[in-house]
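The following block contains the structure, expressed as structure tokens.
One protein chain is absent from this view; the other protein chains keep their places.
For reference, chains read A, B and C in written order, and residue numbers begin at 1 within each chain.
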Amino acid sequence: MAERGPGPTARLVIALVLAFGIASVQGLAVLPYVFVLAIGLVLASGQWRMVLRRMRGPALLALGLCVVLPLGSGTTVLAELGPFRLRLEGLEAAALIAGRLLSIVAVTLALLAALPPFQLVAGLRSLRLPALLADLALLTLRYLDEVTAELRRAHLARQIRGGHRGWRALPDHATLLATGLIRAQARSERVWAAMRLRGYGAGLAMPLARLRARDWIGMSVALIAALGVIWLDRVL
Amino acid sequence: MAGPGSVTLLELDALSVGRPEYGAVLSDMSLSLAPGERVGLVGPNGAGKTTLFHTIAGVLPALRGGVRMTGKPVSAGQFRPDIGLVFQQAEDQLFCPTVIEDVSFGPRNLGLPAAEARARATRALDQCGLSGLEDRPVHHLSGGEKRRACIAGALALQPDLLLLDEPSAALDMRQRRRLIAVLAGMPQAMLIASHDLELVLELCPRVVLIDQGRIRADGPARAVLGNAPLMDAHGQEVPHSLTPHHPAGHLHVRSSP
Amino acid sequence: MAGPGSVTLLELDALSVGRPEYGAVLSDMSLSLAPGERVGLVGPNGAGKTTLFHTIAGVLPALRGGVRMTGKPVSAGQFRPDIGLVFQQAEDQLFCPTVIEDVSFGPRNLGLPAAEARARATRALDQCGLSGLEDRPVHHLSGGEKRRACIAGALALQPDLLLLDEPSAALDMRQRRRLIAVLAGMPQAMLIASHDLELVLELCPRVVLIDQGRIRADGPARAVLGNAPLMDAHGQEVPHSLTPHHPAGHLHVRSSP
Partner (left out) sequence: MHLPDGIVPVEMALAGYACSAGLMALALHRIKARPDPQAEIPRVAMLTTVFFAASLVAVPVPPTSVHLMLAGLMGVTLGWFAVPAVLVGLFLQAVLFGHGGITALGLNGVVFALPALLAFGIWQQIGRRWPDLGAFLAGSGAVILALALFATIVLAGLPAELDAAAERMALRIFVLAHVPLALAEGVIVLTLLRVLRRVERRLLYHG
């Protein structure tokens, strides 16, 4: 899946560099350039549908900011709508924050959303992340679906036997969580035995391929783009 | 539909059930069960046995058609103490810390006084041969004991219908035999889903074969399970006790000690 | 002990194993296995089958006595690529994200170059009939595929001895039959612990019966499994294919469709 464009390690680096470049934007003038960059990446990823779908949450948040900030803060009144006053400083702040938020999310999704999460973690490992963290992340990812399904079935079992609703269900939730933890503990003992039997030592992730030319090119372009955004932000 | 002469306990009426991600998982199932009747439900992995049980118990909603218990429709999300579901995974069902707490969970939620809830639980444990393990933490039970604790949890609600999903999985022979004896001695109506066809044969006079979400056969156990072409077409095998003996079978044995 | 004429692969020598909370779980077990031999291990829940496998593989330490592979002692905590253990719970054994990563995990830890590790894994997958599923996420496999992936993971280390704990649990008939065919085609020595006596009978010429941590019988499969008083004394049942037919069995069937 990662055959197109840079590999997982390079994608992580590119995403971080671009995200921090965008996060450091202070003025509104550079935002159009940032949008062009983000939209370009989304289109190039060939995943624009998925990116749009996953951006619904952040878009709602941005919308909220755009409603609340202009009404609640600032001194220069732009317009009055009944009891509400639309203010310039608030509007500017909202536009800036929402613009940064949406472009960072779009850039990271365009770069990372199409990769299987396991590859991302393997990519982190080759960024010299401690093995303990990478292995923790891999095992957590591996068992997340199973544990979620178990927990869901336990909730069903409770419901079928007439478990309470409302606040009286809280102790039951605690009990379910406790049983979940106990089972996780037992399972972890078996997993550890399985890992050791097959010689666990150097970590779980398969070593990733070395960085290739296109990875280096991608990272360099990203660095230049990020520095460009920062420079434009200064001069405009 | 249930006249005074022919009482029906459970009735499925052209039931279709879907899962959000997939299309229909069960289509057009019609079935009826008399009080006290024991029916085996067989079929390959993914045939839809567990889905059917969850629909009957009111956990999953029906797409079309419906489920009726003693004439009244069962709707999803309702607490139905007259239907006892025993899950395929015993661990998931035992969510309370100790055996007695788990088994008395249902009766307590019926609003019974604590003493009576406990009495019911004790009786259910006794029926399942678990007396003496009341205060054992659930995760210190063996696989077979867990399974029986689940059944006790369902029985404590005194349901009219028991739905048992793979009751004999992971049991050894002694435990399996004990389970069969326990189930055979119960007056409730039962639907038993299992890959253990010998168990089905021993417990259920009637068998329903399902595959890909449809009923493929419904009839006397020996007729359905012994029908080699039918069983083969749906990825099953005729159980050993119904096959003509293996070429090297009996004769060989009789000569060994 | 193993002379040049009678080669022994595995040898248990008056082995006793304890669990911290309980006393001895296995006592005084002596057993030897020739290369390529397939032995079934039967016994009730809690007899100590899993404990024995874990001790042989070096996960649990022995209290007294010892385990020797090709004459050399196995001690706990060591990485022993010549012994492949397939766990009772397949899910727990497949801890890597994709099938190929999991199966090549062992070879990579042997220090083999990546290409050779992958080649070994591919060969093992092929042996288990899983070619084509290399890049499948492990949690998208069916129960039977998971079980075979576990076996492939053990095979990729090219062990001389495979320890299989309940290989047919939770499989439907088609998957079980496929698994039996795969195991029957392998040259390794195997110890197979199972409650599925028909499977043991098909795969193992020799059977060891254990109960309460002691060996109760060791001999030809048909002799041990067909010995009704012995089996009964240890909570087992003679498998159907070895029993004289049920009174209501065959005749009845032949008359049904």
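Quick note on the criterion: contacts are C-beta pairs under 8 Å (C-beta built on N, C-alpha and C of every residue); 3 or more make two chains touch, one makes a residue touch a chain.
The structure presented is a predicted model; accordingly, all values stated were derived computationally and were not measured.
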### Displayed chains contacting the withheld chain
A, B
### Task
Using the touch definition up top, pick the residue from A:A10, A:V42 or A:A93 that touches the left-out chain.
A:A93
### Query
If you put the missing chain back, which residues of chain B would it touch?
97-98, 137-139
#### Entry: Residue numbers in chain A that touch the chain omitted from display
15-16, 19-20, 22-24, 26, 54-55, 57-58, 61, 68-69, 72-74, 89-90, 93, 96-105, 108-109, 112, 117, 120, 124, 130, 132-133, 135-137, 139-141, 143-144, 147-148, 151, 155, 165-167, 169-171, 173-175, 177-178, 180-182, 184-185, 187-189, 191-192, 195, 200
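Everything below uses one rule, namely that only the chains that are shown with their structure count from here on.
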### Query
If you average the Cα atoms of chain A and of chain C to get two centres, how far apart are those centres in Å?
44
### Message
Just the number, please: Cα centre separation of chain B and chain C in whole Å.
### Response
30
### Message
If a residue has to touch 2 or more other chains to count, which residues of chain C qualify?
### Response
none
### Query
chain B touches which residues of chain A in the complex?
150, 153-154, 156-164, 172, 175-176, 178-179, 182-183, 186
### Query
Touching chain C in the complex: which residues of chain B?
44-46, 142-144, 169-175, 177, 195, 198, 220, 222-223, 226-227, 235-237, 239-246, 249-250, 252-254, 256-257
### Query
Okay, in this complex, where on chain C does chain A touch?
54, 57-59, 77, 79-81, 85, 87, 89, 91-93, 95-98, 101, 104-106, 108-110, 114, 137-139, 153, 157
